[in-house]
Structure formats: structure tokens, C-alpha cells
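For this depiction, one protein chain was excluded, whereas all remaining protein chains were kept in their positions.
Labels run A, B and C following the written order; every chain starts at residue 1.
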Amino acid sequence: MESNDGNLNLPPIADIRLRKGMPVAELVRQLKNSGFQTHNIATAAEILAKMVNDKATIFLSFTSNISASGIRGIITDLVKRKKVHALVVSSGALDEDIARAKMPYFQGTFEADDAELGRKGINRMGSIFVPNECYEYLEEKMAEVLKKIHNTSTSHEFTVTELIRQIGMNLDTEDSFVYHAARNSIPIFCPGITDGAVGLQLAFFQQTHPDFRVNELKGAIEAIDFAISAKKSGSGKVGAIILGGGIAKHHTIISNILGGGLDYAIYVNSSSPYHGSLSGATTSEAKSWGKISENARDVTIYGDAAVIFPLLIASNDYFFE
Amino acid sequence: MESNDGNLNLPPIADIRLRKGMPVAELVRQLKNSGFQTHNIATAAEILAKMVNDKATIFLSFTSNISASGIRGIITDLVKRKKVHALVVSSGALDEDIARAKMPYFQGTFEADDAELGRKGINRMGSIFVPNECYEYLEEKMAEVLKKIHNTSTSHEFTVTELIRQIGMNLDTEDSFVYHAARNSIPIFCPGITDGAVGLQLAFFQQTHPDFRVNELKGAIEAIDFAISAKKSGSGKVGAIILGGGIAKHHTIISNILGGGLDYAIYVNSSSPYHGSLSGATTSEAKSWGKISENARDVTIYGDAAVIFPLLIASNDYFFE
Amino acid sequence: MESNDGNLNLPPIADIRLRKGMPVAELVRQLKNSGFQTHNIATAAEILAKMVNDKATIFLSFTSNISASGIRGIITDLVKRKKVHALVVSSGALDEDIARAKMPYFQGTFEADDAELGRKGINRMGSIFVPNECYEYLEEKMAEVLKKIHNTSTSHEFTVTELIRQIGMNLDTEDSFVYHAARNSIPIFCPGITDGAVGLQLAFFQQTHPDFRVNELKGAIEAIDFAISAKKSGSGKVGAIILGGGIAKHHTIISNILGGGLDYAIYVNSSSPYHGSLSGATTSEAKSWGKISENARDVTIYGDAAVIFPLLIASNDYFFE
Partner (left out) sequence: MESNDGNLNLPPIADIRLRKGMPVAELVRQLKNSGFQTHNIATAAEILAKMVNDKATIFLSFTSNISASGIRGIITDLVKRKKVHALVVSSGALDEDIARAKMPYFQGTFEADDAELGRKGINRMGSIFVPNECYEYLEEKMAEVLKKIHNTSTSHEFTVTELIRQIGMNLDTEDSFVYHAARNSIPIFCPGITDGAVGLQLAFFQQTHPDFRVNELKGAIEAIDFAISAKKSGSGKVGAIILGGGIAKHHTIISNILGGGLDYAIYVNSSSPYHGSLSGATTSEAKSWGKISENARDVTIYGDAAVIFPLLIASNDYFFE
């Protein structure tokens, strides 16, 4: 890395040279000294390579919109191939994965007559249109699985992670990260389960089955224990890829405090840090809390996770082995 | 409202005229036909006035950064004066309210050596610096209250809302919305309780008191029942002021579906809708889901809740009666 | 300013206490230790007070959307009362001020059938609707003024600032900052004049009057000379309030390099700094270029200029004397 600056010892900005048929990985490498967020994307790809080489335990955190989008396919493949080791998601992210097993969501538009959509049984999530049928299927599937679990389990108390695993074992489609996570023993942590369709089905089931219990406190301990165990086994390194914000992001990092903080962290934020929101919070800020280790390799990318995550994953052959 | 346009029947853009000693309320009124988000702020003030005149049941939803900031004072006063009727918050919002009872947080900067801050026992939240002592106090207070509750209750199962009420009854300072909510029977709904310090204390308490249970499924039903009851009593109107995004925002609106959707809704979003995130989702989108009623009066303000919420509240004398 | 932190010597976060009839100025003072951007707003109000007390020469920079909105009223009053000393604007900002002399713009919506609006002779700027009649008036007024100037001036070469002054002297309405700037000898610098309706009228006039010349190079020197003169006269201090981004922002700061950089600077940015854009650039960055003096008092507010500028101006009685 030649530097001409004399004082600062920094790499020069390098013009990008595209070519016909250029692979994504080659483009990402060229972004390294291109400035601004492109630099951060290439840096994230390097950190990801470090995680992989270090055989780090990898948390992947994401939000419901990611689960509703085509990005779900990438996540499903990563889970199927055991390339990530724990998922931390918002409740909606579960809903969208399970509900899409029935029929697809649709590529709509941001501009719509929302009252009219509602009357047609279409729910809008940005530019993705969600048919009511999908949620009706989710309700039926949940009722079916919960009845089965309730009838066959000796204990009637569960963690969310265990319930999600059982749901995953009972899904009929492979186009689902919940399906593959269940089969590959990849835990799915979902701290705010009651704030979505899956959670409401649990609540309704309890109304008719008063002995049914979900122990979310135990679930929180499980997430912490998972992080601590990761620190004590294998390479002892823990990394996280955090797409978007909200409770999934925070739960990933808070669960890693007691283990000593993440060793690798990649945030992709569409929010700005300047209003103090968690969604806009940086990896640097997390170091003051001990959520990310003081000596971690980390990067905050200001950008759109749905655009950037495919670039990161496509840039590393490991994810396709 | 004179209009010269002939075809469109719209109000003219009106130049703002400031004056010495101008009250906030007068400024907000002038913003009405000033364009862009200023129009939306004045519209929100009008919707708020409608909520008040209608004696609507008012949900107030906010995030942890709001609770850590000076905006907490406004919320505390609203709760103290019973001007809002339910709070829906992220777990961090509880943490910051309770922890600040010990000693203040500090006005720091966004640019800081975060590793060094961490070594000094300071946690950074944007530009607010949070001393470790505050969280240590929270842990002690939680242990004290939980022991007391556990020893005196016949049932060992609680909802989060009930636990928060008990914590509020045991706080030593009036500078706290948790304190006043408890005394004024204003429920605090907190769907993702395990994702914060209060929730972790509950989890740790369970480890030493295995019979201790938090039933979050029941908590979700309570929030829904609260919304349905509001629809059946008094004016039958329900409104919400939603500051920021995340689980608090979503839980407010999902809890209102079964009641028929919110009749009034004010969102203040710092995120954009264009990535499909819940934090950037609009009131219009919520209508397709039935979270906001088709005929509701609603507005989405794209802006900073910490700047805009004071303008909205100061614009209405009702909140100071 | 009491501080309990021992190590950091920072002011505590202070809860905001609103009250009935509260003046804007009192609210802004309370924002000081409220965290995040509210802190920056109150800091900007303090810097503005310093500028005023120092009798600094004050540049005010803004964009076309501000000129189209109700905020124009505040600017017009500031110019009328000689409270600012130079304006730096985009060409559109001139257009909107002059065109609104004919008839008002309208408070429309962001969501519109734009093709249909176009057919109705309505141009949309965000949620402000601009009738074609306004631009037709601008064309006539420009033709009239240019003919008059051309016939009466001995030289046929002008700077933009001089032409704008002459236009201002010939406007028929006092609801215009161009009108008052002309009468109060407040220069209006507009570096990209050809990128708007006023500029195109100049170009069309030249086609029929080949000896007509606008010397923009001389205009750039005038802006620099104005800044240098300000440094050599009175208090020798120069400040700037910069609303939004684009060429108006950059021209304000580049014109101050040779004078030694701004002594006071307030930016209100709605763009983020993370993509390297000028619109999102910070006051800190400007110090590396010498556009703002190393020892300046400066603040970058991340927020909406149309909301924040009224707060800043209403917070200081000086502007109403």
C-alpha cells in the first residue's frame, strides 16, 4: 500500500475500474480506497473474512423488513450451510419468514391508497405488499404446532427459542431460515416476541390453555449463556453482523456484555447517530458500554442493509462452500 | 382561509412573522401554512387538540434516548397531570428513567474516545453520558423491590406492567414518569422487557428464585384489552403520540388492531420510509394493516422527536391545567 | 452549572419543564442540557447571541425551498431591520422570492399526481405548489427591469448582485427580502445565477441585446472583498447562519477563506456527513479548509432548517428591535 502523503501514511484514493462480467467480490475489493461508505463496505468484507478465518461464532441480527424482502434468501442459505451460528431477530422477522411459506409477498410500490389496500386484504410494508392469507396461514400453523407441542411435552413452559425451533421443524417449505435453523441447531433469539403475529398466537393459545407458559427471562439468560460459551470454546472469538436497528440489534450487543464484548462487529445503519437512537448508534459507542470489546475490529456502515449485505456475502467464497 | 388558486382550493403559503416574547403556541399556529414539515407540526398540534377535545384515550410511545434526555421532564409532567393514559416504551426507556433517580446523566458530546469513556465507567448514548453508578443503583433498587414483592405476594407470577407499577411505587424521587404512572394508575406497557437492565435483573432474580415468573403473553393481552376497553368507554376514541420507532412504536399500533385501529395518530420519525423499516413507516401505511382506522386523523412528521414534541405539548394549554 | 460527575466536569442532563404561554426563547434556553440536537439548538442560540453582542457581520445563506416557504417571512423581517448583512442564496431562492410577489404559492401535499399537476399549470416543490402564473410574472418583471436598466445604464456589464439590487428596487411588494435588501444595501450573492428562472431571463435578454453582460467573476471577487472588508471594519468578526446545503452554503464559506475564516458559524443540515456531500459537511470539516477559523465558535445542527431557524431567531430579542 503505497502512500505519497509523507505525513499521514494513508492509502491513496484509487479510481475504480469496472470490467465486463466483473464479479461482486472484485468490485468490493476495489471499493477499499474509494472513500466514504464504499471504504467501509470493503472494510466490513475484510472484517468478515477475519471472522471466518478465526472461526468466530457469528451472530446475525436483522429486522422484519429484511425478512420480508429478497434478502431472506441469502440468510436462508447462510443458515442452511451453517455459516452463521445464532440469529437475533425482531418478532416481525419471524412472522414474515413463516407467513411467506404459504404464498409469496408482492413487489408493490411505496405510493398506494392504503385504505383501499386494506379493504383488499393487502398490508403494506414499504413497497412490499403482504396478503392477509399469509397471516391467516401463520395463525393456523401456529395453532397446529402449539397444540402438538402442548400435547406431547411433559413441561408446559418453553423459551421462545425452543418454540421457534419446534415451529421450524414443522414447516413445510425449505424456503425459510426458521426451517433450516431448527434442523441445524442454530438458535433464534427473539426478545420481543409478543410484539408480532407469532407472539400474539402464543398469547391467544395461553388464553385457552392456561398452563401454557413462555419464560422469556430464561430466554434472555440463554442468549447470554450462548455468548459466554462461544467465548470459552473454539477460537473464543465472537462476531456479529447487525442489519438495521431496533430490539434485534440491541439484544445482540447486550447479550455479549457479560462475555466480554464482541470481538468483531459490523453494523449497517440506515439511521443517523445524531438523535441518540439505538438504530443509529455506532460500533464505537458500543465500546463505551462494553458491548463491543475495546480491541474489537468493527465498522459502522451508513447505508441500506438490503443493498450492502448481498455485497458482503457475495464477496467471500467461504459462504458458498 | 382565502385561496387564490382557482383550481386546487388550497391555502396560500403564509410568511411567518415572529415577535418579541412570542409564545411557542403562537409560533406553532403560524407554521400551519409554511410548507414541508412545519405544516405537519402544526397539523399534529391540531390533531392533538382534537384528541383532547374528544376526551380520547391517549397512548404515548417513546424510546430510550427520549427517556435519557430532557424530554423526560415533559413526559413526567404529562403523566403526573394524567394527560396521557398509557405509555408504551422500549426496555431502555424504563432503564433510563429509573437509573436517573440516582444521579443525573451528563451532557457530553458525540465525538469521544469511547474506549477511554468505558474505562472511566461512562457509557455513551449519542451525546448523553451515562455513569455506571446509575445502572448500579438500578440493580440495587430492582433487587430490593423484587425481594419485597416476592415476599409479600401470594402469586409469584406477574406481568411487566404490574412489576413496573410496583417499582414505581418504591422509587424515592418524583423526577420520574415511572413514579407518577404508578400513582396515577397509568399502565406502562413494555413488550421487550428482557432487552434491558430492568429485564436482566428480572432474569437474574429468577435464577435465585425459581418460582418467580413474568408472563409477557398475559401482558400482550392486557395491552390489547386496554385498547378495546378504551373504545368501549367514554368517547370511544383512542389516539397515540409515537416518538421514534422500534418495538414501542409497533406495539402501540399492533395493540390497537383488534379495537378497530387508532382514531388519532401522530408519528414523529427520524427514519425514512424508503428502506421499509418500522421506524420509518408512516401513518398511512398503518391504515392498510388496520392499526390506524381508515377514517383516522393522522400525520407523520419527518423530524426529530426531541425538538418537535416540546413544540406540540407547549402549544396546548390543556396540558398545563 | 453544577456537575456531579467528578471526572468529566460536564453539566447534568436537565428535564425540560414546559409551562402555559411559554415563550420560544425560554424553551430554547431549556434545551441546552437536554441532549442530542436540542443541545445544539440552544448552543446555536448562544453563538447567535455572541455574534450579535460582538457586532459581527452576519452572512445568512439559504436555499430555494426556504424561500418558497413561510420562513421567507422571518428572513424578510431580518433584512428589513438590517439584522443580517449579506445574503448568499441559490438561484431558486431568488426566483421564489420574486415570483411570490404576484400571487401566493400554495400549501399542497407531497403525494400528488405530478403529471396531472403539470397539466394544471402547477409545479410541485415538496409539498408547496407553485402556479405557473408566478413564473410568468417573474419573466415579465425581469424583462421590464432589464429593459429599464439597459436603457439607462452607461455600462452594459453588471454583477449579479447589482442586477438583483435593481430588481429589488423595482418590486411592487414589501413581502420580499429582495425588496428590502435593495433598500438596505444588503448585498445578495448568488453564485449559480444561470441555474434558475432569473438567470434564464438574463440569458434570453442577452440573446436580443448582445451587448448585455453579466460578470460573475467580478461577483465572486465582490463576495470575497465583502468578507475581507468585514474583517477590517467594526469588530472585525464575521459570522454565518447557513440553512441547508448546496452552492449557497459552499459559497458562503469559500468566500471567507481569504479573510481568515468565519469567526462564528451555525449550520443547519438535513443531510448526513457520511457520504461526503457538501450539504452534509460539518463546521468542523470546514476548519481544515480554513473556511471557518480554527478558533471559531461553531455548531452543526442535524435537523430541519424550517423548524430550527424560527426557534433561533425567536430566541433573541435583538432581532425585533
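By definition in this document, contacts are C-beta pairs under 8 Å (C-beta built on N, C-alpha and C of every residue); 3 or more make two chains touch, one makes a residue touch a chain.
Because the structure is predicted, anything quoted here is derived from the model rather than measured.
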{"item": "Neighbouring displayed chains - absent chain, whole complex", "value": "A, B, C"}
{"item": "Touching residue (missing chain; options C:G244, C:G259 or C:P310)", "value": "C:G244"}
{"item": "Missing-partner contacts on subunit C, residue numbers", "value": "63-65, 68-69, 90, 92, 110, 112, 114-115, 117-119, 122-128, 191-196, 199-200, 202-203, 206-207, 212-221, 244-247, 250-251, 254, 270-281, 284-290, 294, 304-306"}
{"item": "Interface with the undisplayed chain - residues on subunit B", "value": "35-37, 111, 272, 274-276, 302"}
{"item": "Positions on subunit A contacted by the hidden chain, ascending", "value": "3-5, 7-8, 10-25, 27, 30-39, 41, 65, 68-74, 76-77, 100, 103-108, 120, 122, 126-129, 131, 175, 302-304, 306-308, 310-311, 313-314, 317, 319-320"}
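Quick note on the criterion: only the chains that are shown with their structure count from here on.
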{"item": "Chain whose Cα centroid lies nearest the overall Cα centroid", "value": "B"}
{"item": "Most remote chain, CA-based centroid, reference being subunit A", "value": "C"}
{"item": "Separation of mean Cα positions, subunit B and subunit A [Å, integer]", "value": "26"}
{"item": "Rounded Å distance, subunit A centre to subunit C centre (Cα mean)", "value": "43"}
{"item": "Between subunit C and subunit B, distance of the C-alpha-averaged centres to the nearest whole Å", "value": "35"}
{"item": "Per-residue overlap in subunit A, given as positions that touch at least 2 other chains", "value": "272, 274-276"}
